[in-house]
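Every protein chain but one is kept in place in this view of the complex.
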Amino acid sequence: MTDIGSIVAEIAAEMAQATDRGRVADYIAPLAGVDPAHFGLAVVTADGACHVAGDADMPFSIQSVSKVFTLTLALGRVGDRIWDRVGREPSGTSFNSIVQLESEQGVPRNPFINAGAIVVSDMILAGHQPREAIGEILRFVRGLAGDEAIYIDEAVARAEQETGFRNAALANYMRAFDNLNNPVDLTLGVYFHHCAIAMSCRQLALAGRYLMARGVNPETGKRVISPERARRINALMLTCGHYDGSGEFAFRVGLPGKSGVGGGILAIAPGHASIAVWSPGINTSGNSQLGMVALERLAQRTGWSVFDPVSI
Amino acid sequence: MTDIGSIVAEIAAEMAQATDRGRVADYIAPLAGVDPAHFGLAVVTADGACHVAGDADMPFSIQSVSKVFTLTLALGRVGDRIWDRVGREPSGTSFNSIVQLESEQGVPRNPFINAGAIVVSDMILAGHQPREAIGEILRFVRGLAGDEAIYIDEAVARAEQETGFRNAALANYMRAFDNLNNPVDLTLGVYFHHCAIAMSCRQLALAGRYLMARGVNPETGKRVISPERARRINALMLTCGHYDGSGEFAFRVGLPGKSGVGGGILAIAPGHASIAVWSPGINTSGNSQLGMVALERLAQRTGWSVFDPVSI
Amino acid sequence: MTDIGSIVAEIAAEMAQATDRGRVADYIAPLAGVDPAHFGLAVVTADGACHVAGDADMPFSIQSVSKVFTLTLALGRVGDRIWDRVGREPSGTSFNSIVQLESEQGVPRNPFINAGAIVVSDMILAGHQPREAIGEILRFVRGLAGDEAIYIDEAVARAEQETGFRNAALANYMRAFDNLNNPVDLTLGVYFHHCAIAMSCRQLALAGRYLMARGVNPETGKRVISPERARRINALMLTCGHYDGSGEFAFRVGLPGKSGVGGGILAIAPGHASIAVWSPGINTSGNSQLGMVALERLAQRTGWSVFDPVSI
Partner (left out) sequence: MTDIGSIVAEIAAEMAQATDRGRVADYIAPLAGVDPAHFGLAVVTADGACHVAGDADMPFSIQSVSKVFTLTLALGRVGDRIWDRVGREPSGTSFNSIVQLESEQGVPRNPFINAGAIVVSDMILAGHQPREAIGEILRFVRGLAGDEAIYIDEAVARAEQETGFRNAALANYMRAFDNLNNPVDLTLGVYFHHCAIAMSCRQLALAGRYLMARGVNPETGKRVISPERARRINALMLTCGHYDGSGEFAFRVGLPGKSGVGGGILAIAPGHASIAVWSPGINTSGNSQLGMVALERLAQRTGWSVFDPVSI
């Protein structure tokens, strides 16, 4: 049997040598200053072991990775009516594109592009105060990871609120099609805050365990979501989790994954592992450059792939 | 252990009662006359057993399902240079859309939309006579299925050649960007002929075995393609195999699959089964209406899903 | 010589009989209640005569017709640097489309689509208080018409501010590309207010006189704008003044014109007349249904056309 710990350490060592590290996202000021030399990797396996390497305990801005958790929360709350307002198809365009909304009447293609996640935020907000909704999301993520230290980076949230004009455009546009129910500013407040959650690779891999374990948190034994929904979230991650690089990720890595412009990726090997990787530099599709390379190597060396019967 | 044979029979019986059967594709004359009441299902499992029900031995026009086989053939021939001329991303548009080609300079998004498959045909043609290329494809598919009775329906090929103006537009458009190397008519000749291959569900499920078995034909033990490429073809089928309904198929069925407008679908449960279903009526995305329902039920009852660790 | 007065009366009488009157715009609440039976026509000729018929003295919401005046004002203020931030090409899309902004980096195609007019508002605002900018626009229009009774309908402005989510999307989107300099809300405040200017056909035709008279207000003899700029504004009105119905308007009417969703149109027969027509029902391109018919007849009966040497 493969020694996961050695593989994890090995990959971290290789990534430390990498020269083509992508570019750190610069449109959110507090992210622009992050050192591109960071690299962290954490793998939580089905037996509960947690293998880490590099900066695996350094918190980073998880950004769009948070959309996996808000989708899970909203599905539990709203159920399948969520799909009346958000689609389930890859977009074929970039994460913040507005073009598709015009031809498809304000219904975003999937819950992982910005527009879709804003609609999900609107469902979680549901007439309450943003503060309550944000608190609920944070509690949910802390519960998944079993770590109360997880926090929201207010400086990041504020920066997004002050400069997130494309997201404001998306939100207003959907409001025009009656696909937002709350005031635009409040919904965006929820969205910007959950994107500003800061987590380490270890915390993120722990938070993702329910997705490798048919919807159950293996530590607590508590059901987070039904097996069918866990399966479906994994399906959405595989087809839509990397924006217009999703096909490439499925092709090269072969695992469900969700990326964020902060350079984090959560990937799931169903039955085997919950994996979090972080390297701040991103590629032109908005996905972590080294994060993807690291996951490709991890998948090769462990044999994990949803498409490979030996792995599975 | 589940009794696959019973499940297959049960689903066929249920589908016989279905009233919403989609609409038979009418833009290819010989297909328009097919009786929408047909339904066939064949499941070849890892142990070599073949379970069939309904019209599982009646040949139908496999149409775009053939793209899985031409991609496999081209990968063996050309290798990864294929990806210089075709992408690996879901398109976010319909199977015969030309819009994306304009903004992306004649490079189709993936090998399963029409434009992408035409490029693959062009690679297989590679300066030879269309007759030779077509013969080679047919021999390849017969070999995969172990059945020399598989044939090309010349009436279908001819009808497409006479009326396939959108495909001719796609081919000419890519030629304008130097992404076809052979004369447009010849490349289209190859494309129209492989789309006109007629197979039964049984033959199709047999032909797909190498994709559940890491690239090896389990009957002959002969390697068709490397394990890595088998995995990657499955990944492409999952993200792009149902055009702009790929996300929906992954969400509901959770298996790699490739559909054709003739109403056939080939689906793969890696390590478990190669599955072919046929029901002629298609939905608005161009995928078999009942075929998808049948596969969803099959996946539920067998537990097969690439996203479910119990299955895998 | 033609008797303009009789033609004007005749057309108003014909329009009173029309049954296909289009649909009153309903997305701005106070406009939705306007009676579609209204029809007004005013023609101010080069000799200073003003011929009116129907409801020519009833104020209506001029909406986008105001964009002609804000463009004139901004050209006087900013000069040709305006064209660094707004294009001069027909858009080929509807008045509130956002698609083009994505591919063209936040630069609207012309100053008469919503996005373009918002940029023009931003130039007029230029760091001042919205109240001042709005006051300046109103004074400018009153001066052109020589009528201090022209006013801004605050109920309309407020309704747009509360429901103008698509315009808010456009503004935020351009802000994301740094093509707005002022806070989005303030710029939109200016935009919504100038769109809410209420004028009668008589007032509107009087205000447009400088465009038939090489940039000079013929009543006061005061130069409003240079002859070259007057010519160019007319050119923009002809190519872009009716959104995606501009070609049709040029084809059928043959005069520069600018429409508003309130059902008003300002048309210019250079050297001959400034014309205002109002009928609240609009067609699918957002232009007054009867307004266009009336102008087509007026052009035919007077012989006015920029394309006809007899007229000119």
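We just call them A, B and C in the order they show up, numbering each chain from 1.
We take it that a contact is a pair of C-beta atoms (placed from the backbone, for glycine too) under 8 Å apart; a residue touches a chain by one contact, two chains touch by 3 or more.
What you see is a predicted model; the values in this text were computed from it and never measured.
The chain not shown here is in contact, across the full complex, with B, C. The missing chain, though absent from the display, is touched by one residue of B:29, B:78, B:169 or B:198; that residue is B:169.
Among C:168, C:184, C:197 or C:236, the one in contact with the hidden chain is C:236. Not every partner is drawn; the one left out touches subunit C at residues 46, 87-93, 100, 109-110, 212-214, 227, 230-232, 234-236, 238-240, 244-248, 250-251, 254, 256, 270-272, 305-312. Listed by residue number, the positions of subunit B touching the unshown chain are 97-99, 101-102, 165-166, 168-170, 172-173, 175-176, 184.
Just so it is clear, only the chains that are shown with their structure count from here on.
If touching chains are joined by edges, the resulting network of the protein chains shown is an open path.
Relative to the C-alpha centre of subunit C, the farthest chain centre belongs to B.
Chain centres here are Cα averages; for subunit A and subunit B they lie 32 Å apart.
One inter-chain figure worth recording: subunit B and subunit C are separated by 55 Å, centre to centre, where each centre is the mean of the chain's CA atoms. Multi-chain contact residues of subunit B (touching two or more other chains): none found.
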